[in-house]
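Worksheet: the structure to be examined is printed underneath.
Heads up, one of the protein chains got dropped from this complex, but the rest are sitting where they should.
In this document, chain identifiers A and B correspond to the written order of the chains, with residue numbering beginning at 1 in each.
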Amino acid sequence: MAKITLSNLAHSYLPNPQKDADYALKKLNHVWEDGAAYALLGPSGCGKSTLLNIISGLLSPSEGQIFFNEQDVTQADTADRNIAQVFQFPVVYDTMTVKQNLAFPLKNRGVDAQYIETRVNEIAQMIGMQDVLNNKAQGLTADAKQKISLGRGMVREDVNAILFDEPLTVIDPHMKWELRTQLKALHQQLEHTMIYVTHDQTEALTFADKVVVMYDGKVVQIGTPKQLFEQPEHTFVGYFIGSPGMNLLPAKIEGSTAIINGTSIELGADYNNPTGKVEIGVRPEFCSFSDDGSGLMVSITRVEDIGRHKIVRTQFAGIELNVIAASSARIPADTCHIKFDLSAINVYVDGWRVEGQQRKRQQTKGEAAL
Amino acid sequence: MKKRFNKSALIMTFYIVFLLLPIYWLINMSLKTNNEILGTFSLWPQNLTFANYMVIFTDPSWYWGYINSIIYVVMNTVISLAVALPAAYAFSRYNFMGDKHLFFWLLTNRMAPPAVFALPFFQLYSSVGLFDTHIAVALAHTLFNVPLAVWILEGFMRGVPKEIDETAYIDGYGFFKFFFKIFTPLISSGIGVAAFFCFMFSWVELLLSRTLTAVDAKSIAATMTRTVSASGLDWGVLSAAGVLTIIPGALVIYFVRHHIAKGFALGRV
Partner (left out) sequence: MKTVNQKAWFLVLPVLLLVGFSAVIPLMTVVNYSVQDTFGNNVFYWVGLEWFEEILHSERMHNALGRQVIFTTVIMLIEIPLGIFISLHMPKKGVWASVCLVLIALPLLIPWNVVGTIWQIFGRIDIGLLGHSLNALGIDYNYVQNATAAWITIIIMDVWHWTSLVVLLCYAGLQAIPDAYYQAAKIDQASRWNVFRYIELPKMMGVLLIASLLRFMDSFMIYTEPFVLTGGGPGNVTTFLSIDLVKMAIGQFDLGPAAAFSLIYFLTILLISWVFYTIMTNIDKREGM
């Protein structure tokens, strides 16, 4: 088990990267704490697989270093890093039995046969495959095969980390839930450092202690699921996490007042007079209809009743604005006013969140950036 | 990592040298005069000459061999594909009475030794007046090329989802319009691979093409073997003729090089 430190890490698939856009993974400093469960979340092509492959050693970074604990492993071979990885598609050795599959990583390392026997049985117990131990892996279903992959990943007790590369892609929805729960339980039991790559926010938020959100080769936020929800550090996080995502409205801000297309609203904090691309972001969960005519006047385009609650799609000056209302709520007629929960308004300048000041003081926006 | 690469490169180099050395020797011979070939032993031509090639290019009985070969090879490829396409479609899409048996029976023809068919072919084509024509050789070669083409094409067609057919029919396409406008483009690489193998097997075959031709449609392969026995051994001209037969094959490989692996990947040759 190890703490993994990324120091000034960057990667480009081009031989001579010149500009920022040439990098698949932009410069990054981060420490993965020992024993924690991380999810690496982002859309396809955001660089998350690149990052994972650099950690596992399948890819050598073009810049920067990686440390496992205090040891520099940047140039170390995958086999020497003592990590385990579970891939998107089940990788099993078809001609071996389930038992031989599970024993394989141990056997290759010359581990004592007696120990292998007990350990394999333990793992088989954990993944619920003790009944089929002597079956050939070939004829098994995709999720059984993926369970074997998981098992092979966990069979070594001393691994530095277990990496998961979208491991549930090929699994049926009902099995997904089961495997995910199992994985979470296994993490609590084994306390390995786990990094779980996915583009599915539900998977990420349910599995991880901390979620690392990536976008366009950059890490845009690292935080607990709660932080990602309440204080997205970047407009992308707001948009990507949540269903529907955060409402974003271009605004002009003067002190503690935002002017959105002619309508002023209070922000509850002082933001000075930021320049650049200024937006305010409010999650649909924190929007509500006002009875007194205050707030933004919108026209309702559609109401979707999804059972637990209703999603009200509205338009404000050509911008889509979503409101989540209780399923029992009465939805007003065509036009109505919407107000925001004061504490849930985030202000973004050029995509990054800025902190407002309760008292008059010079504010900086630097801390928002990573 | 690096060490392994070098070992692989070494092995590949050895193998390719093994493949190319005899071919190089043929080229070497073709650029020498007969006196030099028989008189001195040298690794490359001392007196470079193109005389051997000139013999072939100026003598109709030589160069017509090439033209005849190309004619029946192209005919064979066209015929094979034309009949194999609808059949492969039927096998990939429908169940019908006796389909499995028919498919296996077709494949058995690929397993028939040409030697078995040489004499009966000779008699058959003589009796219908097709002896010594291009079409006779082209038809004879369909014996092994049609089963092959059906097999390859069926593999490619199976990879095209059936929903595409259904959508097209719903959109009001008739069978022929659908087949040529929509389906054929989808399996174009399969057609390419099938054509490649038809071309190849027809081009390299000797026994049937020699048996079924005499003068008018005599293939280059037959011309070469007959020259050996008839006019003593003119090594230089024979080598030059050999080199010229390699060229069409090399060109074809070059053009389909990106598809070879894909065609083979389907496991159907």
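Simple rule for what comes next: a residue touches a chain if its C-beta (ideal position, glycine included) is under 8 Å from a C-beta of that chain, and two chains touch if they have at least 3 such contacts.
Note that the coordinates shown come from a computational prediction; the quantities given were computed from them, not determined experimentally.
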Which of A:56, A:121, A:206 or A:227 touches the missing chain? It is A:56
Which residue from A:104, A:177 or A:229 sits in contact with the chain not drawn here? A:104
From the listed residues A:83, A:144, A:323 or A:338, report the one that touches the chain absent from this view. A:83
Suppose we count only contacts with the excluded chain; which residues of subunit B make the list? 7-8, 11-12, 15-16, 18-23, 25-26, 29, 37-38, 41, 43, 79, 82-84, 86-87, 89-91, 93-97, 99, 102, 104, 106-124, 139-140, 142-143, 146-147, 150, 162, 200, 203-207, 211, 220-221, 224-225, 228, 235, 238-239, 242, 245-246, 248-250, 252-254, 257-258, 260-265, 267-269
Subunit A positions in touch with the non-displayed chain are 56, 58, 77-79, 83-85, 87-89, 91, 93-96, 104-105, 108-109, 138-139, 149, 152
